[in-house]
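Here the complex is missing a single protein chain, while all its other protein chains stay put.
Order of writing sets the chain letters: A, B and C. Residues in each chain are counted from 1.
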């Protein structure tokens, strides 16, 4: 459903119902403002009321987002958002669980949880605000940083090939992979809605510029293209596309099959379980 | 160079020069015996004397291997072999550094180091003895375990798609990826030699049965095929091949380009560095 | 009055079935109404290596390791040198072995134990049958010892059915034959070890790890995130099917970092949650435990301690994780630490841990250990349960909800997500009452004080621990130190050296008042613990909770404390 249409139809919830009103600590112009706006819109569209939504994040500028929204949230430790979200969703399948954070949080310290969450396919959404830098710690190269980006820590650049989030997610077993741009809140909101509705783990990489430490990312607005090609099921093809792409094509890039995690109702009682330990009263005869 | 030929030519070093003589704790018939034998042969062939070789491992049955060889070793904590090996190789580029361990050690708890080491392309070899189970802790499913493998912890199987080590390595940026089989020490030794000689990070997945907790892996000897196709540079094609393969094709499966890590000689002295802090003596006039 | 207990070892190489012998014997004795306990010794090999089952049976509850073993049954002698130093025998002990297995090795012979020989091979069984169906010397050995203590054969039969359950009828028959032969053998031996009748009473057959798992279920834990680690894995392996049967989840995480953070997530969702680990895993969890403290999220962490530091000895016991349990997160992150006082108490303490975590909204660590966790016992039924603890979730209507409000009750409501109008963010940064990150000193201090007050307000009542006796010598200990300390105290009391034992169930926050009361009237205080540095004593000193003259009786693992060791050290230290 197109956002404009949805809003025209007068959905019950409005984007502003999801705003906490707190003032973000983000630098003026930070891409994360766009993500915040898109998320508010998307949630309004999804129609789940604020109290049924939980945002789970790690540590970083981007990970501050839950504090700026009106819904439940968990601002945990650096790199563990996906683990926390997985526990939450498995324990409370009735909630709308959205994990989010930065490229450092998700792909550096959190890299292991990323690949294993892709395999696990728990029904939740993961949004990474990828600015290709550790913003909060004031500008060090992250896994997605270009190999020649100059910084105090690594003058001249790391020379390492950047981590390709889309290709990694598909290889690791993700069933829904998309890329959005913070400067396009409308398109991004649509991706978020699609990801939330996806019955499994959905990963949305969002190009979200850090205007302070990566001012050159202003240029992204000229680089992004709405021409991402959706590959269905063929993981090899999706990885090939992601590896040869320049990383600026937007849209849903992959959808595939994965395991379904179902919640099982109780089948026994504690008393029945305890019985196995009870020794029969010996006949003393 | 073919091993038989090499040995016939009478290389200076013999496989037994690398044996410590310690009795492995492995169960009789464990695949890891074959890996040990292949490694000893390969090192003899490589021609680096034992004191220039360091084996770095984590924790698990397979990770016990360094104790059984006559060379330097580092039996560290669970999951961190690649980090330790990276530090060692960067600090001592003159040494032959080989990291090794199990599928649990490398792909579960160590998964983050695995993907980032693939990117970093430090010149060392990584051998994973993949038995698709946590052997040392007595039989729980690892990331590479088949989704329907029944265990005490997950009766009926995890239902998760197995982690594909070859595809993950290639996607993450590895420049040399191969697969060997512990029941074929000769072929495996050749892969190890090729990996060691590779000027960058080389990853060799070794199918190494756990006869105790996965007795069905005896069957692997009938499943493996020496028909792995070498893909050069085209990562997408290599990933596609790895994802569609049944996991039993042996050989070098991918070789590609990656960053080179060079050691820089000193260009200044400590005294010169200290100078920046010295305040000029104020003229008190 | 005749004999009231027997300690016996079944030992053998890989494949000899020594463990099965021990289990068969203990289960048969338990079926006959005896109390008992069995612990296991393994060789270095991952599986199929040599092993020994250490069993005690008794007319009274028994949990302390014996000073010495009265009976040693060698199913074979291979690699016995590996164990010999860990199995105390003396000239009053009896060794039963088969001459076909070779000479009694020096490591055993030097004990001067009396050697009795038997042939474990039933002459009525043909060679061919034996080759086809196995020797079953272990089953025979179990029956031999069971008969020696006077167990009727039906208990052996029922234990066999329990152990073999699903095996084929043929296998079963072969085993029954071995049982019968073993019983016959017993009659040929010139010894009698008949036990008095057992007292009636309800009892359970359970291990410490299973008891802890059960306690968690009783407390309401319905989510477990874990990563395998010895000696904690069998706890979750038992728990896995059962928590699922109760509608809960057990997730095998990719590592301990994921496990503990999954637990915090599930708990935030309102579901009591737990993880189970050992030292190395606990080290990895300390950051998230600090998050649980700061964000006030309930969580139970069971640490089945093993010998450290680092990977140490994975399969053997120690009590050296006390420091990290109490102090192991950065920042001021005080938390609750409990320790079970017996196998059965693993259920009680773990259930209490869940209740405390839920009411105090904070991580609670349970320090079990390998010796207690992996011992199976026929024990008095652990039916006593702590008073239940529930999370406070109801908010005051009309007032704007502040998750971290500063007020008279520091245990502020934590509504479950899904509750309308109470949306709150769990926050690990220094935060204000509403949970928003701030960096002001006043807010920082207010929240630190709030959390400290939660702990300070805990009134453990009688749950703080246990104190037996009122002697003027006191042994303070915890966990698997409790049983041998009690046995030592019983013997000293008999000898007129009045000794009391104080077992701390609540280690942190330290129950100062209860401990002070328990120490009332003592003239000598000794702290017994299984680690090198005397971690418990240092902790008690740090809290000014013991007299300056308090003595340390600390040594590292992995050997268990034996009552005689405690008695002799009590004499030595004084000298």
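Basically, contacts are C-beta pairs under 8 Å (C-beta built on N, C-alpha and C of every residue); 3 or more make two chains touch, one makes a residue touch a chain.
Computed from a predicted structure; not experimentally measured.
Engineer: Taking the complete complex into account, which shown chains does the hidden chain touch?
Structural biologist: Checking the complete complex, the chain left out touches A, B, C.
Engineer: Give the residue, chosen from C:29, C:159, C:333 or C:375, that touches the chain omitted from the document.
Structural biologist: Result: among the candidates, C:333 touches the missing chain.
Engineer: If I consider the whole complex, including the chain that's not displayed, which of A:78, A:92, A:120 or A:235 touches that chain?
Structural biologist: Spelled out, the listed residue whose C-beta touches the missing chain is A:78.
Engineer: At which residues does chain C meet the chain that is not included here?
Structural biologist: Residues of chain C in touch with the missing chain: 44, 85-86, 257, 278-280, 282-284, 286-287, 290-291, 293-295, 303, 305, 307-316, 318, 320-321, 323-324, 326-334, 428-430, 437-442, 444-445, 448-449, 452, 531-533, 535, 538-539, 541-544, 548, 555-559.
Engineer: Write the list of chain B residues that the hidden chain touches.
Structural biologist: Touch with the absent chain occurs at residues 22, 49-52, 54-56, 64, 66-67, 70-77, 79-80, 83-92, 94-95, 112-113, 116, 263-270, 273-274, 277-282, 284.
Engineer: Contact with the hidden chain only, please: which chain A residues?
Structural biologist: 25-28, 59, 61, 77-79, 108-109, 111, 134-138, 140-141, 143, 152-155, 158, 212
Heads up, the rule we're going with is that only the chains that are shown with their structure count from here on.
Engineer: When the C-alpha atoms of chain A and chain C are each averaged to a single point, how far apart are the two points in Å?
Structural biologist: For chain A versus chain C, the centre distance works out to 41 Å.
Engineer: Would you kindly tell me how far, in whole Å, the mean C-alpha position of chain C lies from that of chain B?
Structural biologist: That gives a centre separation of 37 Å.
Engineer: Quick one: report the Å distance separating chain A from chain B, using the average Cα coordinate of each chain.
Structural biologist: The computed centroid separation for chain A versus chain B comes out at 31 Å.
Engineer: Multi-chain contacts in chain A: which residues touch at least two other chains?
Structural biologist: As it turns out, chain A has residues touching two or more other chains at 112, 116.
Engineer: Give the residues of chain C touching no fewer than two other chains, as numbers and ranges.
Structural biologist: 254-255
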